[in-house]
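All protein chains of the complex are present and in place, except for one that has been dropped.
The first chain written gets the first letter, and so on, giving A and B; residue counts start at 1 in each chain.
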Amino acid sequence: MSFEEDVAKAHALLQAQAQAEQQAEEELPDAELAAAVAEALVQVRKQNPLVGSITNAVTMEFVANAQLAIGGSAAMVYLGEEGQAMAEMGHALYINMGTLLPLHEEAIPAAARIAHETKTPWVLDPVGIGIGGMRGRILLELAACKPSIIRGNASEIIALASLWAVPMTTGAGEHSRRGLVRGVDSTDQVEDAIAAACALARFTGGAVMISGKQDVVCDAERVVRIFGGSALMSKVTGFGCSLGGVAAVFAGVADPLVAAVAASCSYKKAGTRAATRSSGPGTFKAAFLDALYTLDSGEIAERITAVESVA
Amino acid sequence: MSFEEDVAKAHALLQAQAQAEQQAEEELPDAELAAAVAEALVQVRKQNPLVGSITNAVTMEFVANAQLAIGGSAAMVYLGEEGQAMAEMGHALYINMGTLLPLHEEAIPAAARIAHETKTPWVLDPVGIGIGGMRGRILLELAACKPSIIRGNASEIIALASLWAVPMTTGAGEHSRRGLVRGVDSTDQVEDAIAAACALARFTGGAVMISGKQDVVCDAERVVRIFGGSALMSKVTGFGCSLGGVAAVFAGVADPLVAAVAASCSYKKAGTRAATRSSGPGTFKAAFLDALYTLDSGEIAERITAVESVA
Partner (left out) sequence: MSFEEDVAKAHALLQAQAQAEQQAEEELPDAELAAAVAEALVQVRKQNPLVGSITNAVTMEFVANAQLAIGGSAAMVYLGEEGQAMAEMGHALYINMGTLLPLHEEAIPAAARIAHETKTPWVLDPVGIGIGGMRGRILLELAACKPSIIRGNASEIIALASLWAVPMTTGAGEHSRRGLVRGVDSTDQVEDAIAAACALARFTGGAVMISGKQDVVCDAERVVRIFGGSALMSKVTGFGCSLGGVAAVFAGVADPLVAAVAASCSYKKAGTRAATRSSGPGTFKAAFLDALYTLDSGEIAERITAVESVA
């Protein structure tokens, strides 16, 4: 693809996005959910929830900065005893499987168990699922700790539903055999992962987020679609990880579905705004953190385009 | 707190800051110290001191970039043998307790011992003090290595003075029982940590920095107050860590008190300038590194608002 084609494609994307936004502004799908999402951001800024994170080394700083920008407080740890301390001390816990070290084989399940036992909400990002054997073993152990929120791209969500062998309803057979992850990239579309996400949500009793051009958040009862953001979000490492980290901040003040939707709305809103104030991935990331910090709580719920009941 | 209240509060803070700056410009509290601080920055840029760091994974890159921006050279290591090599080879050493790994239990005290034995100036940041048991054990071992500079927020300084059981004078009893750290956040005010800081400084024979809205630097003889900066410095991870790292760069060319004051002045000056050139935490961080790089050595000492003798 030539440079000119790239630019033309980017313009087409922007136009499609503008139309979708126009549409999004015209209909507000669920007033109660929208109000809860707005209130969640108000509460985050008021309560400044402390989130402990065991997270990957590549994007640790971005996760912390996003958590601070939205209004939370961040503390990253490696050691098992420290993960457990944060699970007890914090308002929520974030576990991201990115760059595993040998100590994580004990530290991650131990912290997740404490969170589960103490009813501290916790968020799981199964990034890298499929690479190596230890990652799979840890993820298997985490099933029993039932994460309040799971966040991944389409392939990761399908792969996790398959690994945990959660019972699926429609279309499950086909999808559970897919979910082939290419490094950290998704080879599946968000739409193809919804059955897996709903199955995971029924199993955990919490919420599941599928990140993509359009985000989908579901729990056992509802499927929520959130639109916006920017194509540049996939050109900077850590937008997925930090979205999970921000979901953990929201989980410190709201129930899983509202927390997940609020995080996704915040990202889509801030991403849309940042795209207008940047000239590439470098300035985009800075503009995104600015936008996250200055979000108007009354506006983020407008990113929700649809709320459907699960049959 | 609503968005509008946030903005109003920010404006009030900026106004208060502008007044304090006005005041700061009118009186120069200690001409000799001011001259030494200016000279320290000149020497850093001239000598390009090499600082080895054993520092936390979240903010490692920011620490290195701040050290480069001020005029130093940075090398980060994990392994014990490499920390010792840097303690011998470098002009100064920086140890930050952030994200501990099991190897740090040996590596950190070993490097600190070499620094102490070879009289290489070294800076300790006891971030996270109070989380987990290993952190406390390492910090206890470090007492004997007498850091040239200790940097922390108010709660961390109080907690370290308590852990090391350094003898306090006025008001010590009350404060040593406080210093409860909330993750990595301070729950105490800078003013409440001055007695602990002075006690630590008497014990080490070096300098102690308390970071806050107003920074305080003290040694066994003097208490120096430094004003300025921006509220955004607490909305980006690593401003504390990198201030410690920059203090280590200055410690490569100046005595502990001057180095600590020069680092603090540089941060307050650069932070004040960056606040005028940014629209949130993302652009603020980039503008801050720009400002650090282009600081005028003749201007940073104007951040000093008061120098008092310790009774």
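As a convention for this text, a residue touches a chain if its C-beta (ideal position, glycine included) is under 8 Å from a C-beta of that chain, and two chains touch if they have at least 3 such contacts.
Just so it is clear, the model here is predicted, and its values are computed rather than measured.
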Seminar exercise, completed: Among A:51, A:79 or A:184, contact with the omitted chain is made only by A:184
Problem set entry | Contact residue for the chain not shown (choose from A:210, A:286 or A:304) | A:286
Exercise. Given the contact definition stated above, which residue among B:122, B:250, B:267 or B:288 touches the chain not shown here?
Worked result: B:288
For this session: State which residues belonging to chain B touch the missing partner chain.
Result: 42, 45-46, 50, 52, 57, 60-61, 64-65, 68-69, 73-79, 81-82, 85-86, 89-90, 101, 103, 285-294, 296-298
For this session: Against the chain that's been left off, what residues of chain A make contact? List them.
Result: 1-3, 6, 56-59, 61-62, 98-102, 128, 131-135, 182-185, 234-238, 278-283, 285-286
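Just so we're on the same page, only the chains that are shown with their structure count from here on.
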Seminar exercise, completed: Distance in whole angstrom between the CA centres of chain A and chain B is 34
